[in-house]
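Pasting a structure here, questions to come.
A protein chain is absent from this complex, but the other protein chains hold their places.
And now, chain A:
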Amino acid sequence: MLRVIGKRLLLLVPTLLGLSILLFAWVRALPGGPASALLGERATPEAIAQINEAYGFDRPIIEQYFTYIGRLLTGDFGNSVQTNRPVLDEFATRFPATVELALVALAIAIAVGIPLGYLGAKYYGKTVDHVSVVVSLLGVTVPVFFLAFILKWIFAVQLGWFPPDGRQSPRIDATHATGYYVLDGLLTGELDAAWDAIVHLVLPGLALASIPLAIIARITRASVLQVYGADYVRTARAKGLLPRIIRDRYILRNAMLPVVTTIGLQLGLLISGAVLTETVFNFAGIGQFLADAVFRRDFPVLQGFIIFIAILYSLINLIVDVSYSLIDPRVRVQ
């Protein structure tokens, strides 16, 4: 098992190398450079040249790439053109916000998606099933930013039940020790701050959960339907086992394998998908900063953040693969 994990981690190297080349080419193909985005109307040709020289953007692209990779190997991701702070620091500061949001979204997606899918399968062809199908369809078809705007407009602006944006109300004097605001509030005993952070997570969490919720519900429904008709389930029924035991041990456990894969993949997607949600809700995570970086042509941030996200995504996939064998002893990681 360890050897397999080691091999998978080694495979990450060529993957990331390839990604870094693509990324490098892509960000430089964006029209307009960081210098003019930074200087705006004040950009004289001399000032632009000076900035390009300072950041090395005036050198041949191959040379720039190798300099970049050389630095990367020493853990130096460069500095943000916009804030002049190390990309690593920017990522570390904003990462907790995105993790908090992604976990809340995932929790919502699982808590609603699995029961919805299960009920859809159990009451196949009935009203509950139709609801389940419609919700899944809506979840994947309504664009996240649109849903985010609608949620914000109804529940924050019109009804005033939730704050419209941010991670914490500016009027709350909160201590931020870990950067995970809910956790911070609980750890420091500032329960009002923890509650405030939770309230701020609801709308963005719902918006971000929409796609994974729909996908989890669909996969659960399909998978449960398949297991429902399996021989061992029929046998279990014939044996007169309690319906709850049939559900928990025979159906759900067997039906969960594809669902777990999906959940794992969704977690990776949630982190990258947070770009839109965080932008609409002004949620200071990596997504919002990444979106800003595109507009500001902040090359080092674009490259660094996307590489971090790729590493995360790969690691999450690996964890999902490994967790197969825990759920289903028949599957042994080869």
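The working rule: a residue touches a chain if its C-beta (ideal position, glycine included) is under 8 Å from a C-beta of that chain, and two chains touch if they have at least 3 such contacts; residues count from 1.
The criterion applied here is as follows: contacts and distances are computed from a predicted model.
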| item | value |
| --- | --- |
| From "Succinate dehydrogenase / fumarate reductase flavoprotein subunit", "NADH-quinone oxidoreductase subunit D", "Aspartyl/glutamyl-tRNA(Asn/Gln) amidotransferase subunit B" or "ABC transporter substrate-binding protein", the hidden chain's UniProt protein name | "ABC transporter substrate-binding protein" |
| Selected from A:Asn79, A:Ser132, A:Ser223 or A:Ser272 as touching the chain missing from the view | A:Asn79 |
| Option from A:Ile172, A:Ala222 or A:Ile246 whose C-beta touches the chain left out | A:Ile172 |
| For chain A, residues in touch with the removed chain | 31-33, 36-48, 50-51, 53-56, 76, 78-79, 81-86, 90, 93-94, 97, 152-153, 156-157, 160, 163-173, 175-178, 184, 186-190, 279-280, 282, 284-285, 288-289, 292, 295, 297 |
